[in-house]
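Just one protein chain is left out here, and the rest sit where they should.
Up next, chain A:
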Amino acid sequence: MTDIIKLSAAELVAKMESGELTSVEITQAHIDHIIATDGQPLDADNRAAGKSGLNAFLHLNAEEALEVARGVDEDRAAGKELPALAGVPIAIKDLIVTKGQPTTAASRMLEGWMSPYDGTVTQKVREARMPILGKTNLDEFAMGSTTEHSAFGVTRNPWSLDRIPGGSGGGSAVAVAGYQAPLALGTDTGGSIRQPAAVTGSVGVKPTYGSISRYGVIAMASSLDQVGPCARTVMDTALLHEAVAGHDPLDSTSQNRPVGNFVDAAREGAAEGGLKGLRVGVIKELSGEGFQEGVLNRFNESLELLKNAGAEIVEVSLPSVKEAIGAYYLIMSSEVSSNLAKYDGVRFGLRVLPEEGPITIERVMSATRAAGFGDEAKRRIILGTYALSAGYYDAYYGSAQKVRTLIQRDYAKAFEVADVLVSPTAPTTAFKLGAESKGDPMALYKGDIATVPTNLAGVPSISLPAGLADEDSLPVGIQFTAPAHEDARLYRVGAGLEALLESQWGAPLHEQMPDTLELIRDFDFGA
């Protein structure tokens, strides 16, 4: 069974096509591994105490997943035509609505809520005939970079259980890194797919803004949010991106243009000479000061490999990137304060009555929002309310939007001399759970420095493993960024570098990951 869960989506498809494996066998193997490693199958008390294991899942959808798998196996046996990823199981971030399964956004506000409709990506996953294994954990409403802000307990990093899995999409990253699912969907507003990928040694892509529909994705910051694929290989992210991308009339920000050939691009990049002549721009501001030494070492080695493979390494500068964190937190929190206004205890989710005094709708809203939102959600709503309030609007929100223009100009200029840009994905490897600096939220926010600029500019980025840091033997991520609508370049350079690194390592990086069952057995969850 262990072998099945280590296979990539592309390998699983090949084995189903050759008749070596069935989708039921594959789906069952993943369900078994989730139950063995995630906890007492998703026991609420253990989960709340963060004691259950990896805790990557908030909901397990075993029965329906196996039913879908059976249908795929029957149709394959009957010789029917099937979509590319038919029968490959997938996990979905619990920010994306799914009919027939709860959607919580990891918030008390939506505990027990069932969406009456499917998000467009959920619908696409169903049309692709992929068994949905369940819903993955996240920071509440996708706000955070550690998954510690989930109302339902932390997710643990399978490389070291006392370390953060990244966030907000820690659950989706750990699901793929920890062999619980070959593929997962995430969302990325300021790095929520890429930073968890980096710290868990997996691959994550934030596509061009509007490449994948956001209809049915619980909105955090609408001008920044984007859905994207998570997997253990670049090819698998390309396969999933192609399966769920495309124009959607239900999302007015959805781009009406053909989906690129990401799978072909990945194949070309990994082939001999696939990177020849590619101009790779090293971002000066994001490859030195403030980055952990082991991160920079792996980063520089990757650059060396690219150079030896015929890529041309140039230096580029994004001078306005130093204002990116400030602009991002102003824009994001402003949009958050607006998007989260809908949780008012009227139409869905929680309603809490005030403990004393008259029961009026305004007081019920205030009591509901006080009880339903966690600290980080409240902090960002209040910051956003401040940034948008009369007298401060121009200085904060207005200026942040102008910085956005400057950052876009920086990217445009950099792309005149480079086909893709490169930097480490995150300044450090996974730090310890609970290490979040109390009282100084900025210390943590600064960790987003390399990921937020691409959300502000709407351009696509990929993070893939570059090796393990010398100091702590934890995964390091390298990030490539391409111009808008040129996502295919990411798959080309990503698959190219991945092939070069793996031929050096002799095996994919995840083969070096400790055995999850042994880690859980030896770990003191009470600590």
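As a working rule, a residue touches a chain if its C-beta (ideal position, glycine included) is under 8 Å from a C-beta of that chain, and two chains touch if they have at least 3 such contacts; residues count from 1.
Keep this in mind: contacts and distances are computed from a predicted model.
Chemist: Report the protein name recorded by UniProt for the chain absent from the figure; options are "Aspartate carbamoyltransferase", "dihydrouracil dehydrogenase (NAD(+))", "Aspartyl/glutamyl-tRNA(Asn/Gln) amidotransferase subunit C" or "ABC transporter substrate-binding protein".
Modeler: Missing chain, UniProt protein name: "Aspartyl/glutamyl-tRNA(Asn/Gln) amidotransferase subunit C".
Chemist: Just to verify: which one of A:V72, A:A400, A:A418 or A:M513 makes contact with the chain not shown?
Modeler: A:A400
Chemist: Could you tell me which of A:G357, A:G506 or A:G526 touches the chain that is not displayed?
Modeler: Considering all chains, including the one not shown, the answer is A:G357.
Chemist: Touching the absent chain in the whole complex: find that residue among A:P158, A:G345, A:P424 or A:G477.
Modeler: For the chain that is not drawn, the touching residue is A:G345.
Chemist: Thinking of the whole complex, not just what is shown, which of A:D73, A:D236 or A:E323 touches the missing chain?
Modeler: Going through A:D73, A:D236 or A:E323 one by one, A:E323 is the residue touching the chain not shown.
Chemist: For chain A, which residues lie in contact with the unshown chain of the complex?
Modeler: 113-117, 208-210, 223-224, 249, 252-253, 255, 320, 322-323, 325-327, 329-330, 337, 341, 344-351, 353-354, 357-367, 369-370, 373, 378-379, 381-383, 385-386, 389, 392, 395-396, 398-406, 408, 439-442, 445, 455-459, 484
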